[in-house]
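Here the complex is missing one protein chain, while the rest keep their positions.
Order as written gives the chain letters A and B; numbering starts at 1 within each chain.
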Amino acid sequence: MENILFKDNVAEIEAYFAGGGYKPLKKALGLKPADVIDEVKRSNLRGRGGAGFPAGLKWSFISKDAEGPRYLVCNADEGEPGTFKDRELIRKNPHALIEGMAIAAYAIGAGHGYIYIRGEFAAEAELLEKAIAAARAKGFIGKNILGSGFNFELFTHRGAGAYICGEETALLESLEGFKGQPRLKPPFPAIKGLFGCPTVINNVETLAAVPAIIEKGGDWYAAIGNGKSAGTKLFCVSGAVSKPGVYELPLGVTFRELLEKSCGGMKAGKRLKAVLPGGSSTPALTAEEALAVKLDYESLAAAGSMLGSGAVIVIDDSQCMVKLLQVLSRFYHHESCGQCTPCREGCGWIEKILNRFEEGRAGRNDIDTLYSVAEGMMGRTICPLADAMAMPVMSFVKKFRAEFEAHADGKTCAKAP
Amino acid sequence: MAFKLTEEFKTRAEKICAKYPRRDAALIPLLQEIQKETGYVAEEAMDALALLLELPYSRVKAVVTFYTMFNREPTGKYHLQVCRNISCHMAGAEGLLALLRAKLGLAEGGTTKDGLFTLSSVECLGACGSAPVMQVNDKYFEKLDEAKLSALLEDMRHGRLQH
Partner (left out) sequence: MPTITIDGKSVEVEKGTTLLAAAQKLGVYIPRYCYHPKLSVSGNCRMCLVEVEKAPKLVTACSTEAAEGMIVRTASDKVKAARRDVLEYLLINHPLDCPICDQAGECGLQDYYMEYSLARSRFKMADKARRQKRRAVGPHLVLDNERCILCTRCVRFCSEVTRTSELEVMERADHSYIDLKEGKALDNGYSLNIADNCPVGAFTSRDFRFKQRVWFLKKTPTVCLGCATGCLMEAHHNENTIYRLMPSPNAETNTWLCDHGRLTYKAVRAGDRLTKGVIKNGLIDLEPALREAGARIDEARGAVAVLGSPWLSVEDNAALARLAKDSVKTENYCFDFASEPGIKDGILINKDPAPNTSGTGLVKTAHGGLSLEELSRRIAAGQIKVVLAEARAAGLLKDTLKAAAPLLVIFAANKGEIPAGTYATLPYASYFETPGTFVNYQGLRRRTAPPVEAPEGVKPLWAVVNKLAAYSGASLQLDSAEDALKGIVFK
């Protein structure tokens, strides 16, 4: 099927416009905001940042009677290891995002929007600035958009290096000029979000799908994919495949198809050992599990993992699972905001245990300690970062225990590069 | 070192503040502006910014120390930031880091005596499809290998890399 998001040669506004771009915005502005929300609800579009929350439903939580300003925020703080789709999408099709934001803003009654983009993406931030300026020049952003009376100002805001800001309330804190520490919920952002006002936060990919939904209808979008997992998804594949990259495919595509058809199979001479199907935080699948699974919200949940951000990390059998887990634990330890006790202390503890394994200083009982430290972090913190550390730990230990045992009692890794 | 925000900076700051309904929301963008100008965020700069935005110093300092992209001391002309997270690790990031350590005679966090290079290892840069990846200042270098990295180093040494 034809790509919805990942299109070639539409980066410039003229080309985007020539291909029918910004017509959906015009169409949306002719509808009632509630009808726009209904259309998105009908599409079954779900959040592409990781949580998979239905986008239309999220929009509908903004109270119609709320006084004062409302905000729309785009989460472009792409930081989940393995994830690189938003960066590519912004480069290829920035106006789909900008148009999607204008439509979403109209639907929820937001006069201001911010694109929070991770600080390292300086080039992409600049590219967005230019694209917004071009859209403004054409009257798609700014005052009285297309003569509708609707005003929408859109700004970019660069992060400064903190994975946690991908969590939506940490992002809001950061956008307000604070440390990116997640907020207690409730209140949820729809009630009390940016600057204390009702706010919707959506991922880049989610918002970029909106123009096509408005153009072709929610039913059309809902028919793509696999039931409740509607539409296409950007799968970003990294690791031991021949052709890593971002691939737009309908949800429900099998991992096997993604691997073999899109990615050209495994890298020469490499054998599949494990897959992290939705980013580094999602529980690992063994090769057998992966080759049997469909890539959508429900199928992956049923397989004991998650679709997450659609970041498919492919691990071959030359890799040491203990070493990889150490690499991941270093990351989560580095990125824990330090607020909640279990995450602040647990992430560091896990890294220290894994360091012991890697350095030949671990005992067999450390395997169980590792598991139970992770288990003790699950579901006990303000945000899911602790879970994001715990899930790979628990799945690695459960499914690849032999590799941990091979590291215990003074032994180190045979696979160390 | 006395640090004073220039009038030009203050004018620019007002423009940035205007993007937000509250001035203090401009704290991070303004710290980024300071870093862009001076290469790092000095204590005195934090004081000056706290004053400008009418914020407690502690908040500015907490923000600077929370976010990893703020340098608290001057870096070399080229800040080499090598990703070593999972996809880059599998693609050989450790080897690249070892190569840089050896060639530059540095450990992570160090700066060469000539002030040309600072070496850092960083976490995921969000370009895993083209691993291994290194960021030099603001610019990404992707699909690296040892040969490409060595050539890149030579370019930087001879000022052939746009910075």
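Definition applied: a contact is a pair of C-beta atoms (placed from the backbone, for glycine too) under 8 Å apart; a residue touches a chain by one contact, two chains touch by 3 or more.
Everything numeric here is computed off the predicted structure, so don't read it as measured data.
Checked against the hidden chain, the listed residues A:Leu128, A:Leu328 or A:Ile382 yield one contact partner: A:Ile382. For chain A, the list of residues touching the undisplayed chain reads 162, 179, 184, 333-342, 344-349, 352, 356, 369, 376, 379-382. By the touch definition given at the top, chain B reaches the unshown chain through residues 43, 56-59, 61-62, 65-66.
Keep in mind that, in the parts below, only the chains that are shown with their structure count from here on.
Per-chain CA centroids place chain A at a distance of 24 Å from chain B.
Partner chain B is touched in their complex by these residues of chain A: 69, 78-84, 86-88, 112, 118-123, 155, 157-163, 174-180, 195, 236-240, 244-246, 276, 280, 311, 313, 315-316, 319, 323-324, 327-328, 330-331, 334-335, 337, 417.
Interface residues of chain B, counted against chain A in their complex, comprise 19-22, 24-29, 31-32, 59, 62-63, 66-70, 84-87, 89-90, 92, 94-95, 123-131, 135, 138-140.
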